[in-house]
Each structure stands twice: as structure tokens, then as C-alpha cells.
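With one protein chain withheld, the remaining protein chains of the complex are depicted in position.
The block that comes next holds chain A.
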Amino acid sequence: MSAAVMPAAAPTERVESSSGEAEIAYVSYGGEQHLPLVMSLVDAELSEPYSIFTYRYFVYLWPQLTFLAFDAKEGKCVGTVVCKMGEHRGAFRGYIAMLVVLKAYRGRGIATELVTRSIRVMMESGCEEVTLEAEVTNKGALALYGRLGFIRAKRLYRYYLNGVDAFRLKLLFPRLDLGLPPMMMGDERDDQLIDSPYL
């Protein structure tokens, strides 16, 4: 698949990065033309298998939470974040499903920028918290989310198909009425099917 050129009318923000490196443009999900870009990035870099229906579920229902990063000069898509949000056991919760940046473009804060944009939208939409899973060996992701205020809420034994453990990471937004404890969640059943992000 050829590298896509940014659609002319889509809202973009160019972010100057440090000396000599490519300029990165951040774009909100604009439509069907972005879908193959997201899919090929995720398929290439992440180990979990997703069918096209999985992608459509996220980008159709929550396009405002999916962002793409483009190398402005080459017009190439170099990173993406795919998320959702919704009611989950009495709390309005955001969920980060996929985050990918091409290897050659890592270490420049692109992933942080993508995630931050998505979390901002979640916050503004009224989410009380944000959650995701990450491999316990993924030091980069753990550091990234740690810097944003996520805690490691749980460890999930052999969560991934390749047998690696995962951390459930959670970010709790401050409540407006300070001093009160967060809402009682009720009894969380630790059934992985129920705890699935797809609910």
C-alpha cells in the first residue's frame, strides 16, 4: 500500500520537533481513507491479531479519539492511537486500545503527544478515568504512561497470546468535589471476559 498523503481539508497541527528531525503533523481520524493506514501500522508492529471489524468498531464509534501522526515532509503515517470510551460498571471510562509508532520514529515524544491528545478529549468528554493494558516487558510504554499519571493497578498473568504478563494501567482524573473518595464501583468480578476492554 502506498504511503498516504494527508487529506488537504483535514485539521492539522504541525509540531516542531528538535533540531534536524522530521516535522510531525497530528491529525484527528478523518474517515475511511485513514483506516488502512491505522491497520497496516498496527498489524505490522503489534503482536495481537485484530480483524477489520475491530478497527471499525473503534474508529466508527469514537473517531474523535483516534489520532494519526504524519511525517510532514514525506507524507507518511508514522504513528497512531486508537481509543474508545463508555460506561463501565457505573463509571465513565476511557480505554486506549492501540498505540503504535514506527520504530524509526521512536524516542521523540510522538507516542506521548498522540496519547495526550486522546486523553484530553476523554477528559473534556467527561471521563472519570482512563485504562489500558501493557506488556510488563514494555518499558517504554510503562514509562510513558507513568509520566502521565497512570498507576499499575493490576498484574494479569500470561495475558497475551505469547504468554507475557500484562499490567492494567489506570489514570484517575481529579474529581471536581475534592476530598470525596471516588465512586463505589461495586463488586468487580475478575472474569477476564467481563473485564475485557470490549465492553
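In this section, contacts are C-beta pairs under 8 Å (C-beta built on N, C-alpha and C of every residue); 3 or more make two chains touch, one makes a residue touch a chain; residues count from 1.
Just so it is clear, contacts and distances are computed from a predicted model.
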Chain excluded from display, named as in UniProt, from "Transcription factor IIIB 50 kDa subunit", "GPI-anchor transamidase", "N-alpha-acetyltransferase 35, NatC auxiliary subunit" or "ApoA-I-binding protein 2": "N-alpha-acetyltransferase 35, NatC auxiliary subunit"
Touch list for chain A against the chain that is not drawn: 32, 35, 48-49, 51-54, 56-57, 60-61, 116, 119, 123, 136, 146-149, 151-158, 161-163, 165, 167, 170-174, 178, 181-182, 184, 187-188, 190-192, 198
